[in-house]
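One protein chain is absent from this view; the other protein chains keep their places.
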Amino acid sequence: MTETRGSNEALLEVKDLRTHFATADGLVKAVDGVSLRIRPGKTLGVVGESGCGKSITALSIMRLIERPGRVVSGSISFDGQDLIALPEDEMRDVRGNQISMIFQEPMTSLNPVYTCGDQIAEAVSRHSNVSKRAAMDRAVDMLSQVGIPDPKRRATEHPHQLSGGMRQRVMIAMALSTNPELLIADEPTTALDVTIQAQILELMKALREKNGMAIMLITHDLGVVAEMSDDVSVMYAGKIVEASDAITVFDKAHHPYTRGLLASIPRMGVKRERLEVIEGVVPNPLNLPKGCLFKRRCPYAMPICDNPPPLREVTPGHVSRCWLAPDGGKPELGEAPSAAEAEAAAKTLTVANP
Amino acid sequence: MTDIRTPNTLTTPPPPGAAGIAEADTLVRVDNLVKYFDIRGGLLGVSTIGAVKAVDGVSFSVKRGEALGLVGESGCGKTTLGKVILRLLPATSGRVEMDGQVLFDIPAKGEKPQRQSVYAGKEAMKKVRQNMQVVFQDPYASLNPRMSVGELVGEGPLVHGMTDKKEREALVRDMLSRVDLNQTHIHRYPHEFSGGQRQRIGIARALALHPDFIVCDEPVSALDVSIQSQVLNLLNDLQAEMGLTYLFIAHNLAVVEHISDRVGVMYLGKLVELADVDDIYARPSHPYTVALLSAVPEPDPHRRKKRIILKGDIPSPANPPSGCRFHTRCWLREQLGRPERCTTEEPQLRSLGHGQETACHFSEEISATAVENAVASSAPIPTAAV
Partner (left out) sequence: MASSETTRPGAVSPLGNADTDEIDLVAVQTYWQLVRRRFFRNKTAVIGLVLLSILIFSAIFFPWIGGDAWHMTNLSKGPNDPISITAPLGYDNLGINIFFRLMKALQTSLIIGFSAVLIIAVVGTTFGSISGYAGGWVDNLMMRIVDVVLSLPGFFLILMLVAFIGSVVAPMFVIIIAIGITGWTTAARLVRAEFLRLRESDFVQAAKALGASDSRIIIRHMVPSAMAPVLVAATLGIADAVSTEAALSFLGYGIRPPDASLGNMLTGAQDYFYRHPLWILYPGITLILVVLAASFLGDGLRDALDPRQKLEA
């Protein structure tokens, strides 16, 4: 299924993506300079809280952003193709075929008027020249692959006749029916119960093994990220603040936001008197602070943070958008350099290819 | 002249978790609580064609000063249970007693000997309500958008006789400072605040009447991860400072573990396990609890544990399985060769000693090997219900 390709060559490469929304209240920079890379067959977990821009990033990659939103700059390269420059009809060949997407709420993502079988068959016939019968056969086959018993009967049922977990399986079946190379999953298990979530995650892992598919997994749940991801990118207020492989991000987190998040979540089996806290709230997108967007909540904030921090390399393959030195100590430049010094330093420190 | 409860009238609670509080008085007693929602159908929608058995015979008690956590998935009835205890929803049958005052005592259908339902009267109810409050899940829907913060937090005292505006304002300011909100916000409106702040307003509102008992219905589920810890710390602090008793309803097991002294696990309207928090998490005694704990993904990439994957979906509470409700998905039953007893006899909550109660016929068969086998036999592509 997947073409032979150097495992370090990216399947999807996003460089400096910016998606802005011109709302009545002002310009919202939902995604502001996001770069990420997904290797074939690997899973990238994109972590962040509400408003960080992770969903918009996914929609931008799929070119599903509508007015008043607009991808203003950046490049998205998939399998060598530049997705931003692609004409719409060619993009439609990519969407649902080479890149598939599943969403959080299966009830609103599946059409309530059509049967499940029809919806999957539609995806199949849209992207390949097969007969109606063959498309339906493939639909039934997909339903059984995702573990739905009695798939022939289920294919004739409508979404509302199925439970939440089943509907999510149908979504996965639909997404995988065209054998995509990349699956974008936007909070696929957030709306599901814990035991159902476990089923779906195991299912995704098994299918990933079988098809050699890459996954971009968007979530706010650090447990899910740890479970599923090879690489992790952490987003905050429209920017990537930290990125590396999963073990490094969890064990050796550098950015104060990541560290704060990891310290503040209650963990099973660890009973503490008080949880660590990240003070403050996510900044209002219409009123972003100057310089580092996290400074108002950061326990290490210093004057240098009034200058936008560079996305710097902490160790090879591990980047962090912070002024702190790679070992977590004070910035090399000191705590309060001049704006010019800071700007110059930022240029040199910024990683060219994050 | 008001009869608002003031901090002076509170008794100091015993420290939670202290040994030898077997004598600790019970604050809330729930006996055999049942809540069915009728499903209407037929001509003109008048006949009842079925019932959603949201809560189907739950009994437990909450000790003064403790935090009792209640966990479960969709359809387990935990939220309904909270509302029925507070008499925000009418119960179908059962008895709830709050600090000695009977809130209601409705005989079960077909109960012998026949007796009348007993309800606390309007006056008595109003008085009791000062003592039991609630914090809701949705910070956006739980505050009336047309009322200012001062009006919202002050409504409780106002309704209970504190008509003096100055007195109320002083009380509101005190509450706002306790929840770490700026006192100048007293004149502002809910839409001007973030989710976490609104939740604090909701907590302040619940505290304004100085209740002993607060039902927290998923108070942090709708909040961002980085805000959850702020609110959880606040709830913990307030419990210690004001001697509160919590019924903490949530679906996030880690959150519940953090705040609770004891935990109850619910499944399809029934309480299947009830134990001290340490026991539940370290030595779960019901196969559902075991599976639940196994299913939670841990934020640690080194420990990608193998899990017990339950088969199938959660059955509908309108049509629960016979006998033990969990038997259709139970891994232990599979291990034991599908004993008949699970389908014919509904297990009652029984004590295993040291405060741990379980509603399973075969809890003693749960061993490390059994769990390992269950994990191993969890299909790589899990199938849905048979």
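By letter and in written order, the chains are A and B; residue numbering begins at 1 in each of them.
Heads up, the rule we're going with is that a contact is a pair of C-beta atoms (placed from the backbone, for glycine too) under 8 Å apart; a residue touches a chain by one contact, two chains touch by 3 or more.
Quick caveat: nothing in here was measured; it's all calculated off a predicted structure.
Contact with the undisplayed chain is limited, among A:Val14, A:Leu36 or A:Ile56, to A:Ile56.
Remark: the omitted chain is touched by one listed residue; of B:Ala204, B:Leu234 or B:Leu247 this is B:Leu234.
In the full complex, subunit B touches the hidden chain at residues 44-46, 83, 86, 88, 125-126, 129-130, 132-134, 136-138, 141-146, 148, 155-156, 159-160, 180-182, 184-185, 187-189, 191-194, 197, 202, 205, 209, 230, 233-234, 237.
Basically, only the chains that are shown with their structure count from here on.
For the pair subunit A and subunit B, the distance between C-alpha centroids works out to 33 Å.
For subunit B in complex with subunit A, the residues that touch the partner chain are 73-74, 194, 196-197, 224-230, 232-233, 236, 251-255, 257-258, 277-278, 281-282, 291-302, 304, 307, 309-310, 313-314, 378-386. Within the complex formed with subunit B, the residues of subunit A that make contact are 49-50, 145-149, 163-166, 169, 193-199, 201-203, 206-207, 220-227, 229, 246-247, 250, 260-262, 264-269, 271-279, 281-282.
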